[in-house]
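Shown here: the complex without one of its protein chains, the others still in place.
Lettered A, B and C in written order, each chain numbered from 1.
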Amino acid sequence: MDVRVRDLGYVYPTGVEALRGVTLDMASGEAVAIVGQNGAGKTTLVKHFIGLLRPTRGDVRIGDWDTRTKSVAQLAARVGYVFQNPDDQLFSRTVGQEIAFGPRNLGLGESEVRARVAAALETVGLADQVDRHPYDLMQTQRKFVALASVLALDTPVVVLDEPTTGQDAAGVERIGSIVERLQAQGKTVIAISHDIDFCAERFPRVVVMGQGRVLLDGAAGDVLARAEVLAQTYVEPPQLARLALRLGARRAPRNVVEFLQVVREEVPFT
Amino acid sequence: MLIYLTGRSGRLHGLNPITKVMLTLVVIVCGFVLPGVWATWLVFGSIVLPLSLWGGIAGPLLRAVARITLPFAISLFVIQGLFFPGGTPILSLGPVSFKAEGLQFALLFASRLFLLSSAFMLLLLTTHPGLLMLALVQRGLPANLAYIIVATLQIVPRFQARAASILDAQRARGLETTGSLVRRLRAIVPLVGPLVLGSLVDVEERAIAIEARGFSLRRPKTSLIDIPDSRAEKGLRRGLIIAPVALIVARLAGWLR
Amino acid sequence: MIALDAVTYTYPATAQPALREVSLSIPDGQFCAVIGANGAGKSTLCYALSGFIPHFFRGELSGRIRIDDVDTQAVTLAELVQRVGLVFQNPFNQMSGAKFTVREEVAFGLENLGVARAEMQTRIARTLERVGIADLADRSPFALSGGQQQRVAIASMLAMDPRVLVLDEPTSQLDPIGTREVFETIRALIEERGTTVVLAEHKLEWIAAFADRLVVLAHGRIVMDSSPRQVLTAPELERYHIGVPRYVQAARAAREIGLWPADRDLPVTLDEATEGFSSSSSLSSTRLDLRNSRNSGN
Partner (left out) sequence: MSFADRLRQDFSTLTLVLIPVAIAINIAIGQLIVSLQIPIYLDSIGTVLVAALAGPWAGLATGALTNLIWGLSGINPAYTPYAIVAAVIGLLAGWFANIGWFKSVVKVAIAGLITGVVAAALSAPITALVYGGVTGTATDVIVGLLQSAGASVFGAAFGQGLVSDPLDKLATFLVAWAIIRALPMRTVARFPRAQNVTA
């Protein structure tokens, strides 16, 4: 489902102007990473997608819906939002019940709820933990419970806020493959992340934000090569991109394969 | 969660917290020992009001006191005015009537509440709770007790912030928090649950954190902050003890009626 | 000097040990990093080193843990905190809650130790300066960013002057700026004071650039223990699900196709990678670029 943001401005009740005219289009089947320093407006922007914040000016459309005319609960059927801190949502005694909460709110039947819970747990690799107490799991596993609880809503748009925080290599790998799978299913996947290597490797498109504006928006390989613009919002290019740029490349490779390609094409060797 | 007002000049802020605690107690004792409505207002007018003006907090103080005492005052005048046992009716409202004794009773208690809360507010608005606790610890209050009080004052605002994130997280999962009473009641568990569970689970890590800082070392603790205490203030405090004691004695002896 | 001798530990009410036969000796002034998949025993090791295992968590401990020849089981936790400082993931949970300013927060531990006021003031000023948060001294600890709070937590430990500092994933909840702040603080600390540092971390890039030694945990056992270079370039690293540094991956793949000299060590830092790749390049212009960009990045 398309997400359309038009000249979005947002001023917090405290008077802080968090967004100063953001325009973005994200289509079905797209995976977009939003990067930028804390306070750049990333979270403020994505909170508009599910109606937790209402535009001060401009508008946000999720498919044919204008977010200003829909309640958060209605938007929850179209936009799944995985919060950074899983502990802000856990209240059930078992992982299974926790994940069933969202689908029940959507008014689904019990058999459908059960099927969705099972599928979501399978996806995040916690199928054998369905009867455990969420707090008996490690925080990084609880993050997967929170992710599963949103995947179970099966929304056409999925927003992930700092999904890789605290995860080990296997966890990051799993989240990456979930992103790619959602994208392959034709969903719109939007992630906020400080983990720039993760963004480069898993998201074909990167949006760079700084001081409430979009500084850069485009293919990851082009955007992440613009070290001087990234530096304005305290983002460093990914490791392999830094290496390639030092070696004289003009494109930012997203992974090892691209790195070798870039080195061969752009850096002259004997 | 601090109602302590900084940035207001005035010597009241600079007084030793113990002096202000005693002042508050004296005001409260006076208000309850002295007979009649006039005495409570006399104490307010002669002690609390001038001090609050001196401290530059009269406005906030009156606002806070009004907020606290108004619901009680309304209840008092309506309930006791109408239903006070016995008494002389002065104004009839259909089957019930306001009675003079009831209204007097209401006026007395409303006045006392006003004095009581204004004395508290005088202390709270001009004394940083951290400093207050430190002063009390230096006078023998167990440090653990002070820790609990200060920690609570810092946790409550954190709770409020977390409650806001939880509200967002659950609404994003389709939880309806407005509408019929049943709907709102149903929302309580998903909203309160994460707050209570999360904060109770966090207790372990927070205990480790203060243990790592030597919290349970059994040796005399020192203090970074030094609380000024002048000779004049010490004298003032001695004087402050005399007033309520004299009043209580007088009351018991039957000199005050 | 830290010495673990065949340490096996099981948490209460669990069946499997969290640490198995761990023996480890860390000399004074060493920066020892610990990596491993989540659940491999990193946090448990940190708690064992700082005495919270067994004193706080109880459970079953066998083997011996010594800090400077003091057996941690033979003394109380309170006595240990003067020798070992502990910093962990969640910055917020490390604020004592008992204090209203950063300065007082750092003083909290010193007050418990009974340090005299004048000495306290000197130590606090010095520590805040060292950690780079002197400008935050009068702010509320709760009004700071995660990175700033984490530095307050580190300062609070340093002020107590421990010889050993144990850090359990201190940057996992921080953004890149916060991560840099924490690592630079640790580096300065080791250089200036010779503190022994044990750091559990996931961020291989930073470990490669900073640590003296790297220990790999898997299922509660030490499976690798060597220099960061040797560990991070070893083929068996992949077995332990902790990832392989990108520069190692890139150089390894490049070596297959002749873009990285077969006889050259695999690189673990950006500088080494740059040098290696440009050494196989013929164009001097590339070398020139390299020299120009040398001062940026780490």
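Here is the rule we use: a residue touches a chain if its C-beta (ideal position, glycine included) is under 8 Å from a C-beta of that chain, and two chains touch if they have at least 3 such contacts.
In this text the structure is predicted, and so the values were computed from the model without any measurement.
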Partner chains on view for the chain not depicted: A, B, C
Touch with the omitted chain, as defined above, among B:33, B:49 or B:82: B:82
Residue touching the undisplayed chain, where the options are B:15, B:64 or B:175: B:64
Residue ranges of chain B at the interface with the undisplayed chain: 1-3, 64, 68-69, 71-72, 74-76, 78-80, 82-85, 96, 105-106, 108-110, 112-113, 116-117, 120-121, 124, 129, 144-145, 147-149, 151-153, 155-156, 159-160, 163, 184, 188, 192-193, 195-197, 199-204, 206-207, 210-211, 215-216
Touch residues of chain A, complete complex, unshown partner: 91, 93, 133, 135-136
Contacts of chain C with the absent chain, listed as residue ranges: 12-13, 97
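By our rule, only the chains that are shown with their structure count from here on.
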Farthest chain relative to chain C (centres taken as mean CA coordinates): B
Interchain centroid distance [CA atoms averaged], chain A/chain B, Å: 46
CA centroid of chain B to CA centroid of chain C, Å: 46
Inter-chain centre distance, chain A versus chain C - centres from mean C-alpha coordinates, in Å: 29
Contacts with two or more other chains, residues of chain B listed in rising order: none
Chain A residues touching chain C - in the complex, by the definition given at the top: 37-38, 138-141, 165-172, 194, 196-197, 234-236, 238-240, 242-243, 245-248, 256-257, 259-260, 263-264, 267-270
Residues of chain B defined as touching chain A within the complex: 162, 165-166, 168-176, 189-190, 193-194, 197-198, 201
Complex interface listing, chain C residues touching chain B: 47, 50, 52, 56, 77-78, 81-82, 85-86, 88, 90, 92-100, 103-104, 107-117, 120-121, 124, 142, 153, 156-157, 160
